[in-house]
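All protein chains of the complex are present and in place, except for one that has been dropped.
Chain nomenclature is as follows: A and B, assigned in order of appearance, with residue numbering initiated at 1 for each chain independently.
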Amino acid sequence: MDHASKAFYALLVLFFLGLSGWGLATAGPQGAIFALFAFLSIGGCLICIFEQSIVRSAFALMATFGGVAGLFLLLGASFLAMAQVLIYVGGILALILFGVMLSPPDLAERQLKRVIPMGALVGAAFAWIAFRVSSTMGSWAVLENLPEMQSHAREIGIGFLHPQGYLVAFELAAYLLTVALVAAVYVARRKKADLEALPTMVGGAGGAN
Amino acid sequence: MGLDAYLAVSVALFALGVICIVTRRNIIYVLMGIEMILNAANINFVAFNRFNGDGLEGRMFAIFVIILAAAEAAVALAIVLNVFHLFKSIKPSDIDLLRE
Partner (left out) sequence: MEFQPEHYRLLLAVLLIPLVAYVLQIFLGRHLPRRGDWLPTGGMFVVMCLTVYMFTTFISSEGGFFHESAAEGGPVFGWLYQSAEKLPGLNVVAGLLYDPLGAAMLAVVGIVSFFVHLFSVGYMSSDHRYHIFFANICLFTFAMLGLVLSDNLLFVFIFWELMGLMSYLLIGHFSQDPNSPRIKQAAAACKKAFMTTRVGDTCLLFGMAIFYYHFETFRFTEMWALAQEAVAANGGEYPAWMTLGGLFLFGGTVGKSAQFPLHIWLPDAMEGPTPVSAMIHAATMVAAGVFLLGRIFPLLSPEVLGVVVAIGSITALFAATIGCTVNDIKGVLAYSTISQLGFMVAAIGTGGLGLVAGLFHMVTHAFFKACLFLSAGSVIHGCHHEQDMRKMGGLRKKMPLTFLAMFICTLAIAGMPLFSGFYSKDRIIQSAIESTMTQFRGANAFAILALPLAAALTAFYMFRLIFMTFFGEPRDEHVHEHAHESPWPMTVSLLVLATFGLFVGKFWLIDGDFLGHHTWFTERVTAASMYPGIDLMKMNQIAVSEHTGHVAHSFAMGISLTVAAFGIFMAWWIYHKKRLNPERITSTLGEVYVTVENKYYIDEAVNGSVIKGSLFLARAQKWIDENIIDGFVLLNGRVHKALGFIGYWIDRTIVDGLVNATGAIAVAFGSVLRLFQTGRVQQYVSLAVAGGLLAAAFLILI
């Protein structure tokens, strides 16, 4: 690893430690777990941005998704966490990885000279906003307890199917999904020009399709 | 944990998502950045849902966001493939036919 990566990862470890410590200090074990999941999310993003290799970035993104799923769990939305893992990691990430595979390799496309100033700027801006917003909002209630581990899938299911609930939205979402996927398949289909560009395989198949 | 913590995480995730989009020179990174932003929004929804009493709205919306994120990712990748075929490049700055 080069020096920048070393420094980065070292900072990352420090960040994890600091975050855990803060979590522990404020809310005990609960806070520690929160800090863990938070670190997963944010750290994953940081690595994703920092890494030169796109595959590593993709896997870092998987960590992010996982961390977010954990945060959902902490917030008592177990079904949501499950859906998050299933769809994001299982679906979207896979898609991204396919996309990565189908695109040419890209060497030396990370430039720290650009990333750091830009990152610092944006980060500072968001941080300031967050700070101002939170200071004006007053304190919120801090829940002492972890949520119950009762699954809320039933509620969500009823919510989906209830006529006064989200039935219509559910149907529409289903349509949308169908259409989008069919469309994606269609848009990404193989065209004649692509076929001619393919090298002929040993054995004779391909080319004339 | 208080709501502030979750919101802080959400903000950080959002910012990083923006940074990822703006900074990297690969279209795939743009997609990844978009996913990060969406996740940040989801955290926001669910956190508010948890800390604002009973109700389903936050979580329902989060589910829809996930669904739509999936659809969007699929379509986006198909588009990316086509764009790559057309422009023979994965750099977003090369796809500037709309420039003035």
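To be clear about the criterion, contacts are C-beta pairs under 8 Å (C-beta built on N, C-alpha and C of every residue); 3 or more make two chains touch, one makes a residue touch a chain.
As the structure is a prediction and not an experimental result, all values here were calculated from the model.
Partners of the chain left out, restricted to shown chains and counted across the full complex, are A, B. Within the complete assembly, A:125 is the residue of A:11, A:25, A:102 or A:125 that touches the hidden chain. For chain B, the residues touching the chain absent from view are 18, 21-22, 30, 92-93, 95-100. Listed here are the chain A residues that touch the chain not shown: 122, 125-126, 129, 132-133, 136.
Here is the rule we go by: only the chains that are shown with their structure count from here on.
If you check the complex, the residues on chain A that touch chain B are 23, 26-27, 30-31, 34, 38, 41-42, 45-46, 48-49, 54, 57-58, 61, 64-65, 68, 71-72, 74-77, 79-80, 83-84, 87-88, 91-92, 95-96, 98-100, 102-104, 106, 109-111, 114-115, 118-119, 122-123, 125-127, 129-130, 134, 139-143, 147, 152, 155-156, 159-160, 165-166, 169, 173, 176-177, 180-181, 183-188, 194.
Interface residues of chain B facing chain A in the complex, by the touch rule stated above, are 1-9, 11-20, 22-29, 31-32, 35-36, 39, 42-43, 46-47, 49-51, 56, 59-60, 62-64, 66-75, 77-82, 84-85, 90-91.
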